[in-house]
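One chain of protein is taken out of this complex; the other chains stay put.
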Amino acid sequence: MTTPSGKNIDTVLEKSSQYRNWGKWGADDELGSINYVTEEMVVAASHLVRRGKVFSLALPLDSNGPMNGSYGRINPVHVMLQDGGDIASGAQDHLATLRYTDDAAYLVLQSSTQWDALAHIYHDGKMYNGYGTEQVHSGGALKNSITNIKDRAVGRGVLLDIARFKGKSALATSEPIEAEDLAACAEKQGVTVGEGDFVLVRTGQLEERRQSGSWGDFAGGPAPGLAISASDFFCPRHVAAVATDTWGTEVLPNETEDVFQPLHIIMLVNAGIYLGEMWDMEALAADCAQDGVYEFLLVAPPLTVTGSVGSPVNPQAIK
Amino acid sequence: MTTPSGKNIDTVLEKSSQYRNWGKWGADDELGSINYVTEEMVVAASHLVRRGKVFSLALPLDSNGPMNGSYGRINPVHVMLQDGGDIASGAQDHLATLRYTDDAAYLVLQSSTQWDALAHIYHDGKMYNGYGTEQVHSGGALKNSITNIKDRAVGRGVLLDIARFKGKSALATSEPIEAEDLAACAEKQGVTVGEGDFVLVRTGQLEERRQSGSWGDFAGGPAPGLAISASDFFCPRHVAAVATDTWGTEVLPNETEDVFQPLHIIMLVNAGIYLGEMWDMEALAADCAQDGVYEFLLVAPPLTVTGSVGSPVNPQAIK
Amino acid sequence: MTTPSGKNIDTVLEKSSQYRNWGKWGADDELGSINYVTEEMVVAASHLVRRGKVFSLALPLDSNGPMNGSYGRINPVHVMLQDGGDIASGAQDHLATLRYTDDAAYLVLQSSTQWDALAHIYHDGKMYNGYGTEQVHSGGALKNSITNIKDRAVGRGVLLDIARFKGKSALATSEPIEAEDLAACAEKQGVTVGEGDFVLVRTGQLEERRQSGSWGDFAGGPAPGLAISASDFFCPRHVAAVATDTWGTEVLPNETEDVFQPLHIIMLVNAGIYLGEMWDMEALAADCAQDGVYEFLLVAPPLTVTGSVGSPVNPQAIK
Partner (left out) sequence: MTTPSGKNIDTVLEKSSQYRNWGKWGADDELGSINYVTEEMVVAASHLVRRGKVFSLALPLDSNGPMNGSYGRINPVHVMLQDGGDIASGAQDHLATLRYTDDAAYLVLQSSTQWDALAHIYHDGKMYNGYGTEQVHSGGALKNSITNIKDRAVGRGVLLDIARFKGKSALATSEPIEAEDLAACAEKQGVTVGEGDFVLVRTGQLEERRQSGSWGDFAGGPAPGLAISASDFFCPRHVAAVATDTWGTEVLPNETEDVFQPLHIIMLVNAGIYLGEMWDMEALAADCAQDGVYEFLLVAPPLTVTGSVGSPVNPQAIK
């Protein structure tokens, strides 16, 4: 099967083979490209902080989120276990003087601003580093859980504001971002992308939907995003992670009719590069445009849900 | 009512009055002592990073956590929405080539390593800055939600390793930590505690229970912790937050029979100081003891659950 | 405020006063009109069974249900704790020979075919029998929980098939069912409605939406249903319960602009009559039309969730 793009499973297999890092850090590695991040890089990234401005890149976790319920992916459910009404009505009068509130949430772990774990995607029965399907059962992931990076999601962040670079508030629906777009944007912004970097790619789609007042088909519908060629930009540069402000990182519909989300297979399954999705980069991007500085300290720790294959995250970009 | 300690509700009222910050940052403030943290402090804290070592201070979120189910506080429930078995059995064969796993969790927001929001505690019908009980209903907190600090939980962290200071692996059950202990520990460690700091106080209790193989009555039972006098150390110094490695910050049983958790009333409700609980400081403390450096960059972003009165957190201490 | 119908809060207050049963069965009664059902009635109802045909009146509990998520009312969430994939992949090989599957569900208790508890509705700070708001706190209902009828939802069921009576597949949107409609339908069907009966009123709306392939605004939107005058039919007859095939029992928009769901106040809060909603009566109604028998044994036991204010139910109509 060959699509109008001329790309198909063969393209994916070729790139996968080209960029595969299985075994590179040992047969039992579960960290993937985060291995590129050295302690020296963490020091250097920390010293990028000059103004002390902190940007939270997380969407609110609530019932107005972008999920539509398909495949069990519902928006966050927040419930109160104790609230002010209980205090006012005397329901806590068994306590001595102090009163309290308490709450809980049911969170689909990839329902909003998130990290994909290396255990999130399989191709041909294997996930990153060759682990099989028996490694993720109903008890959770035995290998490649996102908890592996509980203390490793720290490093140099770089924003590539593709929308601004193209002079748009947001890319068009299904507009692809090619390797050359990424390179040209970096050059124009005066920033380099290198080993161990956490690269944030802004399409403007998230903000566009937010402004419209409705998420519409944000989750899974046609969207701007990374083309397969983006792997030629990211993989040779040895980046640690790539995040976008879209639902699924990649341009949708995908270039390959016979492969859904081909870049996930190339970059996450084979190269072991972490993918972040639905990161809200608006305030950060505006600030970068203003001061011309597109690099920062990024701290984006996942939750430590044992065996989890993804995680909500409140990424902190510190300039 | 006067307890053997000579302390009771009057003590709490007096300290509350002494350290109350209501209105200090405006009648509509919801940030409390995090207001002390300036952008300059964030820059300075970032520049404390010298070795690039990152410590995650979060416990695993799973069914083996410290909760016992009382008052609805159950341990995290992790469920798989899609797993390797589905891939192997063909349940995803409607997808083109790619396969995936997915998961969700029910999290009591204060069931493990956590932040208390300023909306978490009430005294006499009021929470921090005087907001009433009608401000937290079944829909969540309208004021003082933990989401207010989604981009503010960044600054200078200081560890006060009280257990090591006292030459113990862990404080004794119900051993209080007084203001003078905190001051003496800081002095011996050669570190100062000042405005805008996030202070981590280690009792060793968490590790003791972990080593024992059972949490026992960790959640709510007798415990070492901060005495009321600790407020005389923290409040005048204008700290932003205080975290411990115990369930409830304070020494238990409390010094006051007529007030449960009196320091929560003084420090959280009145001074607006954020409290962190069940922070796992073991690896960090061992490192600090080794290199003699007890200050670091702390980045501890809460989840952004709208209206939440607490949050799980994976605090990052970066040295 | 007077609406085009000429009905308003005064109408509701008048009917409420007229049909109020508070205190009738004691100051501490929590059963309401279910008190009318005697053991003799249960015997008689059981002996109505002549053909041994059983009809389940429950909708499927799944993500395709009629909820739209407003006010936290999401459709059922079903998760597998163990499944066939675990068995196939060896994840249960620690068990001797036997293998198993297991599951769980998050159920909003009134998200589908359900019972309203007498604790579900308040008017002027009171629920049935005068209990106050402090009787339902975050720990659940202390009074009037649906669990009170865990062994009392058994008796004579009577179907009033209003849609067929009016010669329609379904009533029109916002078409009211008045007392005289109920009486005329019963007469035409040759069935009486009397003390202790569980009366099922069919509008055809549920089936209409199911046939259309979309629930649309079934939950809370304009709908056919009982008018205020229906209370003049049900209350004097001392029925035990009334159920419909609509989301909310009553005609929507309501006749009263200043009172939402006025019949809930008159019949549930004041008369103590249980209301069932979203009961799927299609197969039952077709059968009744065929054999001309509109009475049957009804067994509709709620779940026993302690303190619950409503319950999913799988009502059994046995002819």
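Per-chain numbering from 1; labels A, B and C assigned in written order.
Quick note on the criterion: a residue touches a chain if its C-beta (ideal position, glycine included) is under 8 Å from a C-beta of that chain, and two chains touch if they have at least 3 such contacts.
Bear in mind the structure is a predicted one, so any value in this text is a computation, not a measurement.
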*Residue of B:Ser5, B:Gln18 or B:Ser138 touching the missing chain in the full complex*: B:Ser138
_Using the touch definition from the top, which of B:Ser16, B:Ser46 or B:Asn75 touches the missing chain?_
B:Asn75
*Given the full complex, what residues of chain C touch the hidden partner chain?*
9, 12, 38-43, 46-47, 49-56, 58-62, 71-73, 76, 78-85, 87-88, 95-110, 113, 119-123, 125, 132-141, 147, 150-152, 154, 256-262, 264-265, 297, 299, 301-310, 312, 314-316, 318
*Determine and list the chain B residues touching the chain excluded from the picture.*
63, 69, 72, 74-75, 77, 79-83, 85-86, 89-91, 106, 133-134, 137-139
*Tell me where the left-out chain touches chain A, residue by residue.*
79-81, 83-89, 91, 104, 106, 138
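In this section, only the chains that are shown with their structure count from here on.
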*Touch graph of the chains shown: is it line, ring, star, complete or other?*
complete
*Find the two chains joined by the most C-beta pairs in contact, please.*
A-B
_Distance from the mean Cα position of chain C to that of chain A, given in whole angstrom_ = 45
*Please set out, as single numbers or ranges, the residues of chain A touching at least two other chains.*
72, 79-83, 85, 106, 133-134, 137-139
